[in-house]
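My questions all concern the structure below.
With one protein chain removed, the remaining protein chains of the complex are shown where they sit.
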Amino acid sequence: MKTTSFVLLVLVVAVLMYGTADIPKWGDPNAPASNHVSPYYLRHSIEDTATPNVVTSVLADYRGYDTLGETTVVFTAGMACLLLLKRVKSGGKDDV
Amino acid sequence: MLDHGPVLAVGIPLMASFLCPLIGWWRKRACYAWAIISLFFCFLVSLHTLHSVIQGGTIRYRLGGWMPPFGIEYVVDHLNGMMLVVVSAISLLAVVYSGKSVEQELPDRRVYFFTVFLLQVTGFLGIVITGDLFNLYVFLEIASLAGYALIAVGEDGAPLATFRYIVMGTVGACFYLIGVGYIYVNTGSLNMEDVAGMLPNLYHSRVVVTAAAFLLAGLAVKMALFPVHTWLPDAYTKAPSASSMLIAPLMTKISLYVMIRILYSLFEPRFSVTVLPITEIMIWAGVVTILGGALMALAQVDFKRMLCYILIAEVGYVVGGVGLANDTAFKGAVLHILNDAVMTAGLFTIAGIVMFKTGSHRLSDFTGLFRKMPVTMAAFVVGALSVIGVPPTCGFFSKWYLVHGSIIAKHWTFLIVLLFSSLVSVILFFRVIEIGYGFGVSHGVHHGDGDERKIRFDEAPLGMLIPTIVVALALILIGLYNQTILSKIIDFTVPGL
Partner (left out) sequence: MFEYLVDYYNYWMFIGLMAIGFYAMMVKRNLVKKIIGMNIFQSAIVFFYISTSVKRGSVTVPILEHSAGHDAGHGIDIMHYANPLPHVLMLTAIVVMVATLGVAVAVTIMIYRRHGTLEEDEILASVRRR
């Protein structure tokens, strides 16, 4: 088991290192990640949402649905823990 | 109001699950009725959405009114629409089914069970309908977390099985996230259509190739492809009957849907043939999965575990069918996603009914059941015929298209494996039917008991029986109307190859 895990790990690391060969340099200002969608958020944040904090405007306005999903994840985790860990009182009253 | 169809399909179960604990605080027994009502409306909305897609083509819904790629977008086309209806229909049947079963297996946790059940359905619907890569991850995690909880409250070994599922499932979801990250770094966008427009110029880039590899590897864990299928048998066998009836048909099919989305909508079809030999790998993965699933199923003494291995083999059919990369095989694969969801739902309802009646789901518990529960066993026979692939049940038609597709692609190994697995299914199910009629029992004592109990009719409760009958009828109806389904829906899902 340990050897298969180790082989699998080496495989995953090798694929990642192979893939990182022509990734944009760290901090490159001309990288596609910084030049496609993000300039719109920076330029229009105050005009669209009246919020100078761009992270907030993206989180709560442009991609607000992801935030709803995130809230649902927290709710799911809470309900899951209640479902899993609720102790049963032996001889307690019947639930109606 | 129904212009908001796509969002309502996700929003109704979500809001219902938020209100469920409050309703449970007021009156515990009301949660079951509340879940049924909300999933019924959700089913109606999905039907309406599919109808709109058939009439008018792809629906696009912008959440919050922001233009994509700056905001999140819901895209419903024919493949999506079909998956929406499948997921909501099976969820509705599962929740109707779960009433009696939850009462017996989890009597003190009803309120939270139905809450997490509704959240699970929300997660599934959210994955199916979204057109944004990161939004898919968020809903995938909602579905996964709810699934972990629903499975862990099962029988004795369930928490450990769930823990193993958590470890492997998290690896899968995180590989998916790494893939999305690599795509984001190279394109700067997260919207599927936007990325699909930018990617063809980047196929030479190693980053994009690695991204594809990680996306598919992550999904392979979630769909239980060989060799990362090890979490499935334990987890689904030890789960409560109501949970397995919901999760088993749907989780793997939804992961298969996401795989088809990534291979054919995100990356062009030519990517998986020329740039990376993905289709070759998929055919061989499908072959190994079908063989492994079929052979392991033969060795099982527990009915539910046998069904889990059959489920793994069915995943192999679809992966192989998509990998064959021709029109007929693809249509067969998509039809098989629909068929397999319904077949698995049907078979797991039978397992749940046997669990409800006898307290366990080993094959030996089927002794004499055919005489005591004729309706249930009739539904079982229909499900068995569908897995084997006998007309007019739907299983025959999807297998026929897959066989035809593999002949066109001249891939004889896949053809032989398809036929071999049908043969194995015959052996598996006839063994169960044999035990059910009491022929396979060797102890004389049992014969005496069987004759006495033969007189008493002990059919399953109505709440569990109705979904079983509905699923059995659906198997036959989908088979009879398969040409309609193909011409109206599935033909439009085939990408230009």
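We call the chains A and B, going by the order they appear; numbering starts again at 1 in every chain.
Everything below uses one rule, namely that a contact is a pair of C-beta atoms (placed from the backbone, for glycine too) under 8 Å apart; a residue touches a chain by one contact, two chains touch by 3 or more.
Computed from a prediction, not measured in an experiment: that's the story for all the values here.
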Contact partners of the omitted chain among those displayed are A, B
Go through chain A and note every residue touching the omitted chain.
1-2, 5-6, 8-9, 12-13, 16-17, 20, 23, 25-29, 31, 33-34, 37-39, 41-47, 52-55, 58-59, 63, 66-67, 69-70, 73-74, 76-77, 80-81, 84-85
Touching the absent chain: which residues on chain B qualify?
134, 137-138, 141, 144-145, 148-149, 152, 156-157, 159-160, 162-163, 166-167, 170-171, 174, 177-178, 181, 184-185, 190
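Here is the rule we go by: only the chains that are shown with their structure count from here on.
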Of all residues in chain B, which touch chain A in the complex?
14, 17-18, 21, 27-29, 63-64, 66, 69-72, 107-110, 112-113, 115-116, 119, 122-123, 126, 134-135, 138-139, 141-142, 145-146, 148-150, 152-153, 178, 182, 184-190, 205-207, 209-211, 213-214
Can you tell me which positions in chain A touch chain B when the two form their complex?
15-16, 18-24, 31-38, 40-41, 61-66, 69-70, 72-73, 75-77, 79-84, 86, 88, 95-96
